[in-house]
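Shown here: the complex without one of its protein chains, the others still in place.
Chain IDs A, B and C follow the sequence of writing; residue 1 opens each chain.
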Amino acid sequence: MSELKYYGIAEIPKMHIFGRLCRQNDPLPLLFNGSGIEVVVTGSDLWIDLETDNDFHEPWVAYELNGALMGRQMLLAGEHSLCLFRNMEPSTPKRVRFYRELQAMSEDEKCKVLVKGLRLDGEFQDVPKYERRIEFIGDSITSGEGTYGDIADVDWLAMYMSASVNYATMIARELNADYHIISQGGWGAYCGWDNDVRHNIPSVYEKVCGLATGPANEAMGTQEKYDFTTWPSDAVIINLGTNDASAFNMPPILNPDDGLMYGQRRNEDGTHNREDILKFENAVSSFLKMVRKNNPKAVIVWCYGMLGTDLLLPITEAMNSYRNDSGDNNVFFFQLPNTNSETFGAHMHPGAKAHVAAAKELTGFLKEKLGI
Amino acid sequence: MSELKYYGIAEIPKMHIFGRLCRQNDPLPLLFNGSGIEVVVTGSDLWIDLETDNDFHEPWVAYELNGALMGRQMLLAGEHSLCLFRNMEPSTPKRVRFYRELQAMSEDEKCKVLVKGLRLDGEFQDVPKYERRIEFIGDSITSGEGTYGDIADVDWLAMYMSASVNYATMIARELNADYHIISQGGWGAYCGWDNDVRHNIPSVYEKVCGLATGPANEAMGTQEKYDFTTWPSDAVIINLGTNDASAFNMPPILNPDDGLMYGQRRNEDGTHNREDILKFENAVSSFLKMVRKNNPKAVIVWCYGMLGTDLLLPITEAMNSYRNDSGDNNVFFFQLPNTNSETFGAHMHPGAKAHVAAAKELTGFLKEKLGI
Amino acid sequence: MSELKYYGIAEIPKMHIFGRLCRQNDPLPLLFNGSGIEVVVTGSDLWIDLETDNDFHEPWVAYELNGALMGRQMLLAGEHSLCLFRNMEPSTPKRVRFYRELQAMSEDEKCKVLVKGLRLDGEFQDVPKYERRIEFIGDSITSGEGTYGDIADVDWLAMYMSASVNYATMIARELNADYHIISQGGWGAYCGWDNDVRHNIPSVYEKVCGLATGPANEAMGTQEKYDFTTWPSDAVIINLGTNDASAFNMPPILNPDDGLMYGQRRNEDGTHNREDILKFENAVSSFLKMVRKNNPKAVIVWCYGMLGTDLLLPITEAMNSYRNDSGDNNVFFFQLPNTNSETFGAHMHPGAKAHVAAAKELTGFLKEKLGI
Partner (left out) sequence: MSELKYYGIAEIPKMHIFGRLCRQNDPLPLLFNGSGIEVVVTGSDLWIDLETDNDFHEPWVAYELNGALMGRQMLLAGEHSLCLFRNMEPSTPKRVRFYRELQAMSEDEKCKVLVKGLRLDGEFQDVPKYERRIEFIGDSITSGEGTYGDIADVDWLAMYMSASVNYATMIARELNADYHIISQGGWGAYCGWDNDVRHNIPSVYEKVCGLATGPANEAMGTQEKYDFTTWPSDAVIINLGTNDASAFNMPPILNPDDGLMYGQRRNEDGTHNREDILKFENAVSSFLKMVRKNNPKAVIVWCYGMLGTDLLLPITEAMNSYRNDSGDNNVFFFQLPNTNSETFGAHMHPGAKAHVAAAKELTGFLKEKLGI
């Protein structure tokens, strides 16, 4: 090893950043699962300097060397300097990706991962350009919940979520795509799993990272309007509806924002109350409008089905209504394979095999739609 | 072997018959692929006596012993006596199923398979009762086209179709279900792959076997109204839309019945012409009404996707429209896995692996809906 | 269809024959499972004319079109004319293989399959030349016993054997090899499963088809010395030892040929009696000598393990002894994957999945040894 040279994040000459950017970029916040940095470097040793914080939900991170997962670990609040590789043959270029495993944590204002810089005894080379951009919008499934952990585990914890074992990451790799994830466990298109109408993804979609609240996050600019023109997407994958379906099985709850009770209802015969279904459908079609406005050229695919298909027909009804109103024909529905007894992961969520299956089917569809 | 005793079909004391029955039942016509007879017998030898006829499209048949496929062969016009097993240990009961591989042949009026009787040196035992009844309605996919034959084969021939390698048969076996198949290659919900509006399944659904025309078939009663009360189904699977999608890529054609030209159109930007989509959607919702009328208690599942999903949103739009008009909530859409380069069979149709994949996904869904 | 022209077997201008040939070749006897004929033809229809006979064990046959299995059926004693395809596009060449499913039947002197000729309305084209020749020698595993039939079936019947679902056929296809099978259920290298020392493959290996006895077979020349120079093999696969292992668990039996009792013994601690193991090992090393003499350039691979590995070390001891004595280093041992609860077929024999697994492993090994 020659002597390591420190590069502050702003001094790194060649680097690819995954995930949405906010106003603050030095140190660089990794806001979502899958957010990270990628470099191609010569040299024998590479280190990354980080600052993290958290309250209940500690961030986890993972890193890949030449596309293969090498490490995954928890980072508790503090300053960290992690060695990403050492003692490698100096002249051979290595491609390294370091990324956040944990979703943006709407329930932990302190949770953050900041990349301060890299230390290297070699040179930075160009990171090969990705051929396309895909945005993945979702709930716990897209947050990778259950992709780590034993099938019997039922705590709701940071460590069970990931980007490393995640259909979004698999599809992006297969399609040579840069990708963004915007997801939150428990949230829906209209309301959360427990009827909390505040927990709808559309309300945060147009902010940089509306899920990251509190003074520290806001100071970085997470609540600012996201500028979609900085990263024009070729495809947007929306994987929502699973929590909206759960809401119909849960009691109503009070929304502290307006002091009212909210609850999706079933009819006496067990079917969904039509009025409440329409609330959901309105949310779906409005969200499509919002996504289209911000992604004018993207193929939009609404995916659904990894944890049941209760709302499949309502979703498509809303999609058809949106299509008829807008004349937008670049919008598709795609059912993903259901998770079954062989493919469950922890916490009754899709496990690694379920993500592999979903990625395989959806990759085929996207190849067709993107003309790959 | 003791001496074989001949039992005319009407004399067989215990037997299960698969497939729709028509007025003539001695000899017993096997009208569709999957139509057949099943017996449980003791004795060392079992033979089946048949009479078949055909013009261009010769029937193929298959037979299973204790659930395992033993033989599959072509039967050219004439009288046949086939040995189904011989020299077996006489006292052990054997379960034997003999069935038609070839779909009902709308293009070959002479094509028929008649079971005249069985010859046995043992006793007939009870055939275990199936726990439920499932009707499968479809096109070439449900006719098993391409489940036999090399991937490079492109002739349109009887021998490439089957019930032996067919998602319908696989699902029925998995769910311990008696099943009916009503399918025809090239046909659709509104029109055939080539815009022939005569080739729509709804027009034949309420006849015993509307696909089997000509004097000989009619004499057996194939064109008579089918009495659905004789076989009340627990589930109806409709797998249609693939040929309706093709029609949008084909030129218009003349319908000799009314002397008019018919052709589904695309707009200049390549999207489907809305007026023509509505013709298709009307056919879908009308067919759902027809199916429901005849199957008042069945779970109805519209499946789609084994050869692309071009019409997915129109199908669901029609389904939602039907649901809203009828209040019928026991109707579901289910997307099947697309056929890919690893799963194609002959003639660019789903091969064995594609049928296995479809059966696996749909079986899981049906278990949930049927409470199994 | 134009008019069919009949070609006696001797008049077929271009044809490939699988399996050992005997003196009689018109009509052509198919002596072993896998023995058959292959043609590439134009025309719309192809028929094959056959004469078969049998007593207890009826022959089964199968046929492939362009490499895909189309039919499989029983043929009872008599003259047969089977249509192999009809109504195909006449100008496209079709490759058709027709072959025997049933092993040579040492227990049924009457059992035979004779190909008399073909009827065709097109032209014969060259059958592409196979790149190598592989001989498979074995017992019931290589006779494909259990590759058809339900796992619960326990009769010992012709219909459970095959060449169509058989690791030998799979390997030959994968390696573009012409192949011969010489196998017999229940037989071993030294003795049969029941200690019958007459049932050893070496005793019949150098005859054309020593397994086919009786006046009719002998008249065809089955008992004559086989001329190995007519078909110099590139590889010889010996899959024997499974029945020799069984013999150690069975009581001694009388050999009617010499009036003596024979029985492989175990020691009191359950281990194999050394003296008896040496009898087996002598048979193994003698057989290797015999195989080498007749196949001077072949890679010889002794395979073992699809139904347990009791005699693995004795087999290799004999192989090492042979190698040391002969200096022959072109001899290899290869363990095949054991059959397990997921891969059993009928009659406690390897099923289709077990044959696929064995073929996959052995194909890899042969590629290496044959420099493919």
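In this text, a contact is a pair of C-beta atoms (placed from the backbone, for glycine too) under 8 Å apart; a residue touches a chain by one contact, two chains touch by 3 or more.
In this text the structure is predicted, and so the values were computed from the model without any measurement.
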| item | value |
| --- | --- |
| Displayed chains contacted by the hidden chain, counting the whole assembly | A, C |
| Residue, one of C:125, C:286 or C:309, that touches the chain absent here | C:309 |
| Full-complex contact with the absent chain, from C:155, C:174, C:224 or C:317 | C:317 |
| Residues from chain A at the interface with the omitted partner, ascending | 56-58, 60, 65-74, 76, 82-83, 85-89, 92, 148-150, 152-155, 157, 159, 346 |
| Sites on chain C contacted by the missing partner chain, in the whole complex | 269, 271, 305, 308-309, 312-314, 316-317, 319-320, 323, 329, 332-335, 337-338, 340, 361, 364-365, 368 |
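Definition applied: only the chains that are shown with their structure count from here on.
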| item | value |
| --- | --- |
| Chain contact graph, described as a line, ring, star, complete graph or other shape | line |
| Identity of the chain that, by mean CA position, is farthest from chain C | A |
| Whole-Å gap between the CA centroids of chain B and chain C | 38 |
| Distance from chain B to chain A - Cα centre to Cα centre, in angstrom | 43 |
| Chain A and chain C, separation of their C-alpha mean positions in angstrom | 57 |
| For chain A, residues that touch 2 or more chains besides their own | none |
